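Yeah, one chain of the complex is gone here, protein chain that is, but the others are all in their spots.
Right, subunit A next:
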Amino acid sequence: MDNFLSVRDLRVHFPTPDGVVKATDGLSYDLAKGKTLGIVGESGSGKSVSSSAILGLHRGTSAQVSGQILLEGTDLLTITDEEMRLRRGKEVAMIFQDPLSAMHPYYTVGNQIGEAYRVHHDVSKKAARTRVIEMLELVGIPQPDRRVDDYPHQFSGGMRQRAMIAMALINDPGLVIADEPTTALDVTVQAQILDLLQQLQKEFNTGIIIITHDLGVVAEMADDVLVMYAGKAVEYGPTKELLTHPEMPYTWGLLSSVPDLTADVEEKLVPIPGTPPSLLSPPSGCAFHPRCRYKDQVAGDLCVTQQPDLTPGSRGPGHLKRCHLTDPTVPNEEEVAQS
């Protein structure tokens, strides 16, 4: 696996008057060119914060970022601000959750997309405009030569997200980070946007990190999945393997809180009890233990006293889990429902 992107022991800490918030705490993953990594987790688990670090968006703030982010061998954390700026949009681009607020209301869509192109290419406004129209056509916006002069509010939600995708891909970056790209969209439009992303990924051979809390999106898009909890990876492996044989109670919880369309309507969803932990003073031992139903099955108080490492699970070295449980079989659903 040629590692186009390697993140090693990434930490993003925010000092606050009440203490240090460890939003991302020792995250490592790899991404090959043209592949997709899905990062899943609850709100506040550090998904977006860790990805913003790749773009260097924490530079100039009080955040403390450490570790390594190797993009084609260059550590993005050691280069200068100007070098980072030249990579933004050109080598790494980002697609945001809500395309209405992510676009400037006072400039036309064409102006904003063209701006992304012109900052990295020394071309005339006219040439940039031609390129923008090409891109708009590529992402499936009808009459792109006319819509290019529209303002974001004149676009529908799905079209705005298409325009955002055009903006992200206009410089043909090797890596695109999609931060919940379909969350703000209608369900019918979500599938179209995901299809578009996949189709363009093939065409441009782009690596994609897709941040989401929607396991359906992960199942459809991702080659690998990283499950995050309290700023740390708790399970990491190939998508199909991880979704069919999860080995960590948090992932079980996520999976059993997804409605099953083929199941009996009477069957109740099983939510994960409790709330996400405070990142200011995370629980001792395993961060998930206060919400975990299975900590009693671990000998002693290991879950409370000792933080488990991210270690290979029972099914081989490609599937990592952070859990003390030795019997890594998914409890069947009745068992979950009863407990």
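A few comments on the model shown:
Everything below uses one rule, namely that contacts are C-beta pairs under 8 Å (C-beta built on N, C-alpha and C of every residue); 3 or more make two chains touch, one makes a residue touch a chain; residues count from 1.
The rule we apply is simple: contacts and distances are computed from a predicted model.
Not every chain of the complex appears here, and the one that does not is recorded in UniProt as "ABC transporter permease", selected from "4Fe-4S ferredoxin", "ABC transporter permease", "5'-nucleotidase, C-terminal domain" or "Endonuclease". From the options A:Lys47, A:Arg88 or A:Arg322, the residue with contact to the unseen chain in the full assembly is A:Arg88. Among A:Leu5, A:Val21 or A:Met167, only A:Met167 touches the chain left out of the display. Of the options A:Val7, A:Ala116 or A:Leu325, the residue whose C-beta touches the omitted chain is A:Ala116. Only one residue in the set A:Gln64, A:Ser101, A:Ser156 or A:Thr275 touches the chain that does not appear here, and it is A:Ser101. The chain not shown here touches subunit A at positions 55, 57, 85-90, 93-94, 96, 98, 101-108, 112, 115-116, 119-120, 151, 153, 167.
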